[in-house]
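Note that this complex is displayed minus one protein chain, with the remaining chains in position.
Every chain is named by a letter (A, B and C) in the order it is written, and numbering of its residues begins at 1.
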């Protein structure tokens, strides 16, 4: 048993995500109330650990934050202990230093017996050198993309999917009124979970995800076929990482018709341009960016995040070291801290939601 | 293989629930698009089957209904084929008949090769005599209470929990401003899932569920202790089936102080009255009733309901008979149609959310 | 010009209401940023003024509160300076004192040059003796009932009407699915604005408000006529102060059938009971209570509350005394502080929304 734990630090790293505050609250309240452990909040991710920017978190500090978006600790998706940017040299080149010792100094200064590290796989990797230097780190995975390996789900995803769905619902009424094609690009550079869930939930007619490269001809033909139906229109949910089958050709086509293809907007815009040009159907694009990250977590994420925070403390009290909290088949469990590093949980092309989509006549462009 | 299936009926029974239309849509679109099967909608649950009130459902009929609350088919939570009310006799006593033959006649008249029956355990039991008479019925479980045995979750629950949480969030600000105790009663006669999830998600200070009988003295003491804190107030999430430990005494106390205890309102009101009388803290009650059943399903329920509808068709096409769709450990599966009859999935008293609650200083009244 | 104003106090009194924090923010930021005036927050309404419970409000204290429900200052709808409860005497009778001097002492102690008093007509009346004693008070009217005389609208109402409408929308889908009558009781003891707006917005079939006494026979007949239509059901938006035309008879009928008519629930329950008994249509009641007061203000109320707070400071700087901010014909203006005392802005029976309702076949029960 870890009788010796008297004080812990908690930090949030990487891009923000609904539910971070719920984890912080569960960690801190469990530590303070159940285990009489003191909690130190480390500000702005690893930058705060390096720069020793901290503040004590007492029970009142974490009361009333459960439903709030963002993170009361601040976050940072750049500061890496092993390669920390400290300014530019005389030639204007960036200077990076190894700041692991600075991290250890902060841990030492506050007499932290462990760190709870809330973040994505990048954040877990950042914690690795600290673990190797003897600091116990327990990880809590977060990503709105739901692509962390080892856990069936992470908090933030359900809220982001819901926010995307609500926007797709709104586009539905305007698409139908104008008989347009509406392309809605959502986050998801490598994994299409968000587009798949939001597309399924909003009844999108076309869903384009990175895992299923699409044929633009098939997408166009599908949209055209829908226009002949009563009150024809189409909604396309498109992951930002969706890939055309003839990827190279598309880029070539793009370059030919424009001097600056990269700045033209993302894949959503490209798909919309192609559809409008080929089918003559009015097509519009909407890009849901950072609004998907913000805002209060919905119920399911508040519940999940609370469990994750609680479980992180439980692992700690069980004497476990260097573990990451996961949810597997509805059960809280744990894997090695950097289990998810450099991997990605992609949508299997025979995933049940893909099957559901095909069954109800959704076009995946393949 | 069930090559012979050419036409199916679909009905919704029991209390309504967000996601019913999403199931109907998935069933009908899968049947029509993937299997070229005709779909007949049976109106108002088993009443429509008995009275032969039906309408064909084509692809357009089920388009655009995914996000709509309620059920386009109507529902009925009274009509039971084996005991069907047909009016009163001369003495004013109700007359019940066995209407199974009438159901079979409707099945026959429309040449239905199977029925998709969407409802709770009562609805599945109603389907039993039809199965015994040779009608293949595939069940899709629904309940906002999440208490159906055999499946980890049913659609509707997540939406209801979210609606309850949003109301609890609202009560939070008014409780804090007035330094009051706010008791919020939510559905859940036997199982406390809704109160537990909504209470956890909203950071309720007290959660009262049927599975953990409460001691009103402890609840009062807890609320009083909170008043001494800065900006003291308390939020109580109370299942309608929450039970005081000294149940009999409470009723006795109630009867003594009032001529008509039963009509005084539910357990929420009783708890509020007791707290206010004993602690002198201003206490108010809100009862969230039918608003929890209505409204559009949130993303997770639309996705779950779509899977359930799709899977019901898949079971049918696999030649399965008399099965109910379930979700177990994240996998779609199936159990015997009436597997859940007369059972209830209760909250284990050591459920992880109860543990989480205790860890973060939630009072369960025990 | 009021060059002499260097420090002001601000308090919120009466029942809480969405937008209070937006007023506090606008008052404090305008005072600090535009006029370099210090702001003292007085806690829990006049109780804080009497008991000298205050805290300074700086710019950071009022940042980020615009969208939050409730009031960061706390409120109190009982403390009256002229009749302040201080405990019970030996016979258990309450002791009230005149606490105006205590209020003046607090004003003196903090060197407050003026008070911004945010509340309903009761709160304005409480401020009167302070004005008479020479304290400049500027009032900002709030009420979710929208019944304050002298102003066309107050903040909080639009949010409450929207919350009520969303609940009525939810009831719509469950009513339609079950072919039921759903009675939804909303706040409004004397004025029917909330029921009228929410009823209009949700397309309620029947709207019952205090200003138009209803004939239950007509309501029943109307609901029955709707049942014969396709998918018949009815939604009734009922103000808590709605009155039957035969008020006495109704109460008499009630008393005869029950020993404790007062405890049976409000007018919504009474209407529902009568409809179900007479028409045999399943009828359910929902009472939207304190959820209407809580939660974040919607856009229109945030904008209105910000204007009110700003205008209160503008009046003060113009040297005005004892005035209440109002909105008349879209223009910010002011009236005497207690202009609204003991009056109520009722719905005229020929109000355009009543006309609209009658035109689209809404039943008002008359």
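One rule holds in what follows: a contact is a pair of C-beta atoms (placed from the backbone, for glycine too) under 8 Å apart; a residue touches a chain by one contact, two chains touch by 3 or more.
Just so it is clear, the structure is predicted and the values come from calculations on it, not from any experiment.
Q: If you put the missing chain back into the full complex, which of the shown chains would it touch?
A: A, C
Q: For the chain left off this view, which of A:9, A:41, A:70 or A:188 is in contact with it?
A: Of the listed residues, the one touching the omitted chain is A:70.
Q: Touching the hidden chain in the complete assembly: which of A:226, A:293 or A:345 does that?
A: Checking each option in A:226, A:293 or A:345, the one touching the absent chain turns out to be A:293.
Q: Which residue among A:173, A:225 or A:318 touches the omitted chain?
A: The one listed residue touching the chain not shown is A:173.
Q: Write down which of C:143, C:158 or C:322 is the residue touching the left-out chain.
A: Final answer for the missing-chain contact: C:158.
Q: Going by the contact rule already stated, which one of C:105, C:149, C:221 or C:332 would touch the omitted chain in the full complex?
A: For the chain that is not drawn, the touching residue is C:332.
Q: Using the document's contact rule, name the residues of chain C that touch the chain not shown here.
A: Counting only chain C, the missing chain is touched by 25-26, 29-30, 33-34, 59-60, 63-64, 66-67, 152, 158, 161-162, 165, 169, 197-198, 200-203, 229-230, 298-300, 302-303, 306-307, 310, 313, 329-330, 332, 352-353, 355-356, 358-361.
Q: Against the chain that's been left off, what residues of chain A make contact? List them.
A: 12, 15-16, 20, 44, 68-71, 74-77, 163, 166-167, 169-174, 176-179, 182, 231, 258-260, 263-265, 284-287, 289-291, 293-295
The criterion applied here is as follows: only the chains that are shown with their structure count from here on.
Q: What is the distance in Å between the mean C-alpha positions of chain A and chain C?
A: The separation of the two C-alpha centroids amounts to 41 Å.
Q: Specify, in ascending order, the residues of chain C that touch 2 or more different other chains.
A: Residue numbers touching two or more other chains: none in chain C.
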